[in-house]
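Here the complex is missing one protein chain, while the rest keep their positions.
Showing chain A:
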Amino acid sequence: MSLFVQDEDDQISSEPTLSTTYEQTDEDMPDVQEESIEEKKDNEDELDPVVQSIPIHLKPVIINQELNILQYPGRPAQREYNNIVTSQIKPKSKVIAISTQIDTTKFYDEQYKYNTDLSNLIKTQVHEGNLINTPGTYIGSVQDNKLVLAPLDNVAQLRPALNYIDKDVAQKKQMQQLDARQSQGTGPVQVVQMTVKSSSDTAPRLGGALLSRKIADDEDFVNYKWLGKASTAERSLFDLTETEQEKILLTKGTKKEYVDLLVKETASV
């Protein structure tokens, strides 16, 4: 399947607590109602009449499979990356990294300073980003006048990681320190008084972003299965044929009950 669908994706939000209780091949209740609310509002707004109503098909959540949107800010949507080398993830801290082959035939400078070590030519580009959970978001596509929605798990914005620069800087710093130490030589011996402190007193209690960062740094990347564009997975996700034996879900509640459900947190007494 292609993951580069951000141009045509149609995000429809719904009550997050409800979106977890789907059954396979069922059309989802909240969405049907949402449609009707839209209609109602449209009716009120006479300048914008309802032209056509189309059925919504809601695809089920597939367990053990995630549907993520990867965004590459700074790269036009038309220019897809189709030379993915590896895809990796840190499952706990939800960092995703994808490396792509660099086209060394065009605009590639082998003499560039980070390429000086020819044995270690940079030939892949690593994109990194954080997966952000977006409950109540769907990917949709229109097929045969039917809107097919698949629940979306995460969104990530991937940016070039340029880790080799950091590595290089760190290396140089280390070298400098070593140099400095060597040039200092063995100076006069200093008497250092040492006190023993329990480690709990001195170790900083990390919290918030620092803690997240530490967890992420400590965690190792694991391979993440990449379903390429040509895969059949895409079809299975959006295929209407797999949802032949569909049941039409009718709502039991009224519009008012539904709206009240939606605003139950904000309504003033």
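The working rule: a residue touches a chain if its C-beta (ideal position, glycine included) is under 8 Å from a C-beta of that chain, and two chains touch if they have at least 3 such contacts; residues count from 1.
Keep in mind that, in the parts below, contacts and distances are computed from a predicted model.
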Chain left out of the displayed complex - its UniProt protein name, from "cyclic pyranopterin monophosphate synthase", "Brix domain-containing protein", "Protein kinase-like (PK-like)" or "DNA-directed RNA polymerase subunit beta": "DNA-directed RNA polymerase subunit beta"
Of A:50, A:142 or A:169, the residue in touch with the unshown chain: A:169
Contact partner of the left-out chain, one of A:102, A:216 or A:249: A:216
Chain not shown: contacting residue from A:91, A:160 or A:253: A:160
Residues from chain A at the interface with the omitted partner, ascending: 6, 11, 13-16, 41, 45, 69, 71, 73-74, 93, 95, 130, 132, 134, 136-137, 155, 157, 159-163, 165-166, 169, 202-205, 208-210, 212-213, 216, 259-260, 262-263, 265-268
